[in-house]
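Sharing a structure, written as structure tokens. Questions coming.
The complex is shown incomplete by one protein chain, all other protein chains being positioned as in the whole.
By letter and in written order, the chains are A and B; residue numbering begins at 1 in each of them.
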Amino acid sequence: MAFSAFASAPAAAEPAVRRRSWIALVLLLPGILYLLLFFITPLISLVFTSFQQPVINGDIGQYSAGFQWSNYTDSVVQYLPLILRAFGYALLATLLALVISYPLAYFIGVKVRGFPLVQSLLLTLVIAPFFISFLLRTLAWKQIMSDEGPIVVGLKALSIFPSDGHITGTPFAVIFGLTYNFIPFMTLPLYATLERLDVRYIEAGNDLYASPFTTFRKITVPLSLPGIVSGTLLTFIPAAGDYINASGDFLGSAQTSMVGNAIESNFLVTQNYPVAAALSIVLMAVILIIVGFYVRRAGTEDLI
Amino acid sequence: MSAESVSGGPSWTKPRARGVAGADSGAPRIWSLSADAAAGASTLAKATATPGGSARELEAPVGGAGAPGRRRGIRFRGLGLPVYTALALLFLLIPIAYTFVFSFNNSGKLNIAWQGFTLDKWTNVCAAQGVCEAFANSILVGVVATVLATALGTAIAIALVRYRFRARSAISLLLFLPMATPEVVLGAGLAAQFLSLGVNKGLVTIIIAHTMFCISFVVVTVKARVASLDPALEEAGRDLYGSAVAVFWRITFPLLLPGIAAAALLSFALSFDDFIITNFNSGAVDTFPKFIYIAAARGIPAEANVVASAVFILAIVIVVVAQVTRAARAARLARLRG
């Protein structure tokens, strides 16, 4: 999978072999230890937690070490709709974000190349949502789409919307929210590759009798594939684990709960740690499998 | 690789791959995956803090030549695309505008329906209980986590680019995984560990969590900068009688500074806006996003909109000023070179 990520760039840039590897060790050690301590060990304790069993006659939230495989089977059976919903919503939101973002990134990265200031100002607008709280943005949409909000009221006035209809609390609203929130994550990597796209390839395509659409399909899209791959991953991974948009306090309802909501409520509300841990492991495993498969299919087999 | 290319290669005639992410074109494609992500994510930071010229200026100084063909945009059938872009950007800005407008709402506890215009919420931000405390916590966590993550990540980035060692691919995996792990898993994992160790959750555990997920982003951002740094510059420093320490502080560090600054800004932004991981590891402490989450159930006070709008305006002003300054400098440079 994507780990030669870090290793590859310098190797190609300069083969300078340095001898004083103790300096490398001093530079690496603190950060690596930190990640081992606060990233790897937590994942391991998550695995242990996922097999714990309740302490008999103990308080709520008291568990002891064990090998309770049923934590997995039970929680998957119980939360299967939420797991499927999470991946379904994330997939739809990723596709929508891609469709919305690609022309945007293309315009900024290719069309306005001659005007660096315009380019950077447009890019600032794309990332502007980052500068304001993710939660507030989502709440703003909730209120705009609420039953008293302008959209529902307007639609009802025009009688294109049933008088008892809602937008918030529906899958539509959740997918809408996910799409909206991750558009910048999709646009930026797309922009980063499209900005480096040499337009002479497109000109060559047109020169060689390809129609604009064929040129786009056969030249532009393949050349921007790295951006598409990283954009979709940057959208899909957090979207699948998200629990804000689907939460009843935001755009969702009990009928739109995703696996993230189940993890959150089991861990923080009902203190059912083993179930939350098991769901986390399942979520992570499925994401890693999907990501690995996807990266392979996207033509990067040589990277594992 | 031939020994000849050790010396840094004929870098001045060939304009190199441009941009933060474009340090190398020959590397496996997956690199560009994470590099693009970083380029994207750090764009907000890239715009600011570029003392000593941007990477672009350093790399293609002769004759002002960018990559050929980049000056001309290609035609894309009339006005469709500009109009679409305008609409898409408008769409992105709607909730921001909503938040900003409702910061002037003369509302009570609930800030849902428009009750009339007031400046009171701006002049008395701290009137709403908990807003300012949460904001201060967010700033504190952001600053400390940024300093830690930037220091740890920069050191790793330098080591990864400049040294060969055996555990390389394992370390790369270790750095990649946190970026590929959903936040809810990161948060639950740390919380499970704190739980089993009996650690009381609070500011310290939030800082620990934020530092953890920022490190990878720092590494990716700084690494691109290190990779674009011509090793001949450091060699020239050594050749001109600079000791190892002098070369680092007078040459390496100042040249990496834009990348380090970008990484720090990115870390701060990530930390400041993080909710999911914080929620699992904060105990009774509220950060600004957590305050909003809790308040969402019963209604957000307009003061929260004030804080968010103020932060937004500040960030946008900084970025736009930096961009305009940079454009002006580039124009001046172009004039000087003729």
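One rule holds in what follows: a residue touches a chain if its C-beta (ideal position, glycine included) is under 8 Å from a C-beta of that chain, and two chains touch if they have at least 3 such contacts.
Definition applied: contacts and distances are computed from a predicted model.
Trainee: Write down which listed name, "Cobalt transport protein CbiM", "Heme exporter protein C", "Transketolase" or "Spermidine/putrescine ABC transporter ATP-binding protein", is the UniProt protein name of the chain that is not shown.
Mentor: The record names the chain that does not appear here as "Spermidine/putrescine ABC transporter ATP-binding protein".
Trainee: Out of B:A136, B:A167, B:A246 or B:A297, which touches the unshown chain?
Mentor: Residue touching the chain left out of view: B:A246.
Trainee: Going by the contact rule already stated, which one of B:P95, B:G189 or B:G237 would touch the omitted chain in the full complex?
Mentor: Of the listed residues, the one touching the omitted chain is B:G237.
Trainee: Take the complete complex as the reference. Which residues in chain B touch the chain that isn't displayed?
Mentor: Touching the chain left out of view, chain B contributes residues 1-13, 51-53, 57-58, 61-63, 230, 232-233, 235-243, 246, 250-251, 254-255, 333, 336-337.
Just so it is clear, only the chains that are shown with their structure count from here on.
Trainee: With centres defined as the mean C-alpha position, give me the chain A-chain B separation in Å.
Mentor: Here the centre of chain B sits 17 Å away from the centre of chain A.
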